[in-house]
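Read the structure below first, then the notes.
With one protein chain held back, the other chains of the complex are shown just where they sit.
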Amino acid sequence: MAQFNWRMPRWFHQMGSPKWFYNFGGLLQPWFTLAAFLLLTCGMVWGLAFAPADYQQGNSFRIMYVHVPAAILSQSVFLSMAIAGAIGLIWKMKIAFMVARSCIAIGATFTLIALVTGAIWGKPTWGAYWVWDARLTSTLVLLFLYAGVMALNQAISERQIAGKATAILAIVGTINIPIIKYSVEWWNTLHQSSSFSLTDKPTMPSEMYLPLLLTVLGSYFLFGLVVLTRTRAQILQTQNGASWLMQHKDISGAK
Amino acid sequence: MGFMLAIIRRDLLLVARQPAEMINPLVFFVLVVALFPLGVSPEASLLSQTAAGVIWVAAMLATLLSLELLFKLDHDDGSLEQLLLAPYPSWCLVLAKVFVHWLVSGLPLILISPLIAMMLFLPSDAVPTLMLSLLLGTPTLSLLGAIGAALVTGVRGGGMLLTLLILPLYVPVIIFGASSVAAAALGMPVDGYMALLGAMFVFALMITPWAAGAALKL
Amino acid sequence: MGFMLAIIRRDLLLVARQPAEMINPLVFFVLVVALFPLGVSPEASLLSQTAAGVIWVAAMLATLLSLELLFKLDHDDGSLEQLLLAPYPSWCLVLAKVFVHWLVSGLPLILISPLIAMMLFLPSDAVPTLMLSLLLGTPTLSLLGAIGAALVTGVRGGGMLLTLLILPLYVPVIIFGASSVAAAALGMPVDGYMALLGAMFVFALMITPWAAGAALKL
Amino acid sequence: MYFESVDALWHMAGHGPYVWSCYGLFIVLLAANVWHARSERKQALKQAQAFIRRNSNYQANTYVDAP
Amino acid sequence: MPFPSPAMKPLLCISDLACERDSRTLYQGLNINVEAGDLWHIKGRNGAGKTTFLRQLAGLHAVDEGEVQLLNNDTRMIYIGHKLGLKEQLTADENLTWLAGLDGLSTQKQRFMALEQVGLRGYEESVVAQLSAGQKRRVALARLHLCKADIWLLDEPFTSIDQQGIADEQEWLNKHTLAGGAVLMTSHQDITLAQVQVLDMGDYARQTCQYLANENGNIT
Partner (left out) sequence: MPFPSPAMKPLLCISDLACERDSRTLYQGLNINVEAGDLWHIKGRNGAGKTTFLRQLAGLHAVDEGEVQLLNNDTRMIYIGHKLGLKEQLTADENLTWLAGLDGLSTQKQRFMALEQVGLRGYEESVVAQLSAGQKRRVALARLHLCKADIWLLDEPFTSIDQQGIADEQEWLNKHTLAGGAVLMTSHQDITLAQVQVLDMGDYARQTCQYLANENGNIT
């Protein structure tokens, strides 16, 4: 492993401390919960009931308000996972591995949602649930990447080793994502000029665009919430016996 | 260099002691390609249309399956530990082992591919392209696969896991490999494809020793 | 019976402890099927023509690969010895292990096959036939495969060897399985194929426990 | 509201099943994730409390430090 | 306990047993009767054929020459060899469950008691992969306390076990033989029990120069 000895700023160093992360995460968590709940609820209700229908696709276009956030998050989460993994590998920071581990399930969920909602959306618009379109295919491959990361993480019983292995795979996978995307796009356009281009964005009026912004932001907060909760749970699991934890109000208070 | 040579010599000796291991990926390749017409249809037109893809997918599966044992056997009997303890960087080890793997599983595939191409009615103009694309592509497959093999080393029943880890990484290679052959069959130029396959090879050569070496040291 | 139950319980527990092993043949199946369009062509017409064969070949490969570990892990850690020393006939052991193998690798394939069929544009009329043929065919594949798995137990790198031994036995299953689906896609009757698949299942059920049991005792 | 009635909102001119199933899936899967994360946390808290209980009558040398 | 009294009850008759591996004769003319209460310590230098002998008795290695005869069909044997037969992903308790299930069922209490006897209290729910070499062997040995077998075939059961553990083990051997069981075991360490009988594989090795040994030309 690369063993750099870069000087870290103080806050960065602090972040590696389980105690600091646990406490600071505890402060953030309620705000994330609130933000995620409000943004998602408003965005979805707006999108479902108040936004105008698309002149071409009709009401099926409302699927966008869940499909697009899921599709965007599926990629952001993978990237976050790889960055966290890289931080863990370079600075030997255990918290970073925990964060990466917390990303896996939620990222896979977003990818699955993007795929399924996309497929469902395809039926009324394209007349088929599935076509071998570039974007669809690369999302499917992304799902497989997540499945691989998840399986690898599960298959290794020792936590530290599992964390490092997962990090390496996530990094390699991230380097590959643009390559996959590019190759798939290129492959499809060669064989079959796709009649369903997703790329040109309709110039949307703001009452169609704003709900989307809300759900996307809400999804980011939800992602943050899940990562915080999971990482803090892992801190609890691995810090058995640390004095700060044993005297923490979460534990002694809840007793 | 001496270190890498020692590993290469040892691994070739092991293969020589058990030639079944050498011939196996090849036979798997041939069998998959042979089963395909049985399952699908013996029609020449359909087969020649699909030949490029089938050959590339079969080659990939054959490589993938033989990759499982790349580090696993060494891990199980403890010789991987000894190799890692030697005073040489672990990327030397990875490169040496990948080289032998390709020599044993990739090269025979390339040599037999004209025969397979004939069985699937691939236009004979496309055969040189097929061989060239395999020559550029199979080392990439071996290299990328080594990352997965290193990651699953020591995990029970890692074979399937390896598949899962590595197949997504193989997607670009398959696409360009198969497309190049299909293009050649249609008489189109293939320089671009070859350049891409070459670029991917160089790329794999750059990241693999680092990633697989790090994974082995976990 | 108690003996078989003990084995079944243990093997299911092992799977539960490592769910990756359970989901893996499934993922392999899905991946192969997903790579096929990448290699060949995304055109719906071509895909729907080849769908039946591709699904069956992929199902067979997925079964085959997971078979490798059927007895191997037990052999490697010495628990196979203990199982063989128990005062029960070895066919009980074989049946119990094959049952778990099918439950874990065959059944999920069947359940996911409609989705795969959709992705390959198989006509939806043929989907029930596909599922029924897989239901009759995959246990046969598991049973026949067990013979090979028992024979290669204790052989290093036996995975490839297993492939060689077993693929020829799989040919009839593949042919009838794929043909039945193709027939259904064309709206033709499939009773005859199903009868044949059923007969092969019964046949495999009769010879496998004996043959694999004997092979294990070698 | 864009729709005239709740019924129209439900129906969405024939697109109802598609749209509602998508939203349902989104909510269910994400809620499952949040729920699972919380249950993980609860479990870990319980485990930590059990640890304290086990170690409260701890004696220096006889303690078997089992996982 | 399998037998009411430790009288000289024969359990196993080994007559004229020989073994050849790769056309090299390891031992020949091996005759012993294993009786209830016997504790056989099989000795011999490395490669003498101790493991092979035990595996022949267990039925895991073919007997081509001579005979191994169980005098009572109900006699149960347990063989614990170099490979322990434990599933690494399962916990100690789960491993014992299936191992005991091969001969009959066991209750959790019985299993926990067996684990306590081998000094693994507190490790019942530990995954075997996370145990040390000696702890793994202890899990395998716990089976001796769980399944009531008459004959124990133990191949180097002291391997990796610490001093206290070896003393404990000898106590179990003592108890088992006194209760009318029989033990055949190999070890390069000494056994301090009084009832030990030594079987030295060296005594059964082909003694004379090969081509003088055999009259009728079956030099093998």
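Which chain is which? They are A, B, C, D and E, in the order written, and residues in each are numbered from 1.
By our rule, contacts are C-beta pairs under 8 Å (C-beta built on N, C-alpha and C of every residue); 3 or more make two chains touch, one makes a residue touch a chain.
All of these numbers come straight from a predicted model, not from anything done at the bench.
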| item | value |
| --- | --- |
| Contact with the hidden chain (one of E:H41, E:K87, E:R111 or E:R138) | E:R138 |
| Residue among E:I14, E:I161 or E:A182 that touches the chain left out of view | E:I161 |
| Where the unshown chain meets chain B, residue by residue | 2-3, 6-7, 9-10, 13-14, 17-18, 76-79, 81-87 |
| In chain E, positions touching the absent partner | 21-22, 44-51, 82, 119, 130-135, 138, 156, 159-166, 188-189 |
| Residues in chain A touching the chain absent from view | 17-19, 94, 158-160, 237-247 |
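In this section, only the chains that are shown with their structure count from here on.
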| item | value |
| --- | --- |
| Chains touching both chain A and chain B, listed by label | C |
| Joint neighbours of chain E and chain B, given as chain labels | A, C |
| Identity of the most central chain, Cα criterion | C |
| Separation of chain A from chain D, taking each centre as the mean of its C-alpha atoms, in whole Å | 16 |
| Mean-CA-position distance for chain E and chain D (Å) | 52 |
| Separation of chain B from chain C, taking each centre as the mean of its C-alpha atoms, in whole Å | 25 |
| Two or more partner chains touched - positions in chain B | 156, 161, 164, 167, 171, 175 |
| Shared interface positions of chain E, touching two or more other chains | 88-89, 130 |
